[in-house]
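Written out below as structure tokens is the structure these notes cover.
Here the complex is missing one protein chain, while the rest keep their positions.
In order of appearance the chains are A and B, and numbering begins at 1 in each one.
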Amino acid sequence: MSVYQIELNLRTVKKQECVDVTELIERTVTESGIVTGVCSIFVPHTTAAIIANEHFDPNVPRDIAKTLCSMVPDHGPWDHPEENAPAHVRASLLGSSLSVPVTSGELFLGQWQGIFFMEFDGPRSRNLKVTITG
Amino acid sequence: MSVYQIELNLRTVKKQECVDVTELIERTVTESGIVTGVCSIFVPHTTAAIIANEHFDPNVPRDIAKTLCSMVPDHGPWDHPEENAPAHVRASLLGSSLSVPVTSGELFLGQWQGIFFMEFDGPRSRNLKVTITG
Partner (left out) sequence: MSVYQIELNLRTVKKQECVDVTELIERTVTESGIVTGVCSIFVPHTTAAIIANEHFDPNVPRDIAKTLCSMVPDHGPWDHPEENAPAHVRASLLGSSLSVPVTSGELFLGQWQGIFFMEFDGPRSRNLKVTITG
């Protein structure tokens, strides 16, 4: 068994954005040379999240983001004295880590599934820390 | 250290359903022969999720599903042009992956805890990809 770890960089261009990182993660799995195991993706930020959902229709992650933006209102009342308070809440409702299987040297995803970096306080320079074990 | 990976199949019979998969996953941990490690469970679908919560009273997962169904309304407006748009959103609020410890060759769960496959767009034939590392 071995472990492969890398930091990936991305740049968001809007306040709220759903960045499809499926290919980026798939390339990392190939580079790792690991055949069977788990690819653990971590967001080292507090106003962004990582999810797996449909990427065939890009409206799906946008519907997810829109729902979070209406469930968690822009104007609180919030105790955190910055305008990005709701972005912190939205991020934690989706989560900071995702573990996807690695099978036959490839990322194991469902037919319609992709991986999205969910930005709630952009535009910013962002990172993903990926650890593949197997 | 070693890695054991398997795909489990299940069949949901209702539109919304909370399937207790605790025994199914426990059996997989036993089969793996792994004594200490992590059992990573992944849902390769975009309208279903995986959670750990109380399975002593089956009303608990149902309360969770009902809350999601009322928080995320059936009729949007949704951009995704299919009636299952809210099912995608509900699934991502719960999450696609769950990592449970393996201790003394068994799944390590709290006294009241079970693992549930949360269906939001059934009935369907579904899978779970389980990877045990340790």
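Operating definition for what follows: contacts are C-beta pairs under 8 Å (C-beta built on N, C-alpha and C of every residue); 3 or more make two chains touch, one makes a residue touch a chain.
Everything numeric in this text was worked out from a predicted model, so none of it was measured.
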Review point. Of the residues listed, A:52, A:65 or A:89, which one is in contact with the missing chain?
Key: A:89
Review point. Of the listed residues B:21, B:43, B:94 or B:128, which contacts the missing chain in the full complex?
Key: B:94
Point to revise | Residues of chain A (touch criterion as defined above) contacting the omitted chain | key: 1-3, 5, 40, 42-46, 71-72, 76, 78-81, 85, 88-89, 91-93, 95-97, 99, 129, 131, 133
Revision key, fill the gap. Touching the unshown chain, chain B contributes residues 1, 36-38, 51-54, 57, 59-60, 62-64, 66-67, 71, 93-95, 98-101, 103, 108-110, 112-113, 133-134
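Operating definition for what follows: only the chains that are shown with their structure count from here on.
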Point to revise | Euclidean distance of C-alpha centroids - chain A vs chain B, Å | key: 19
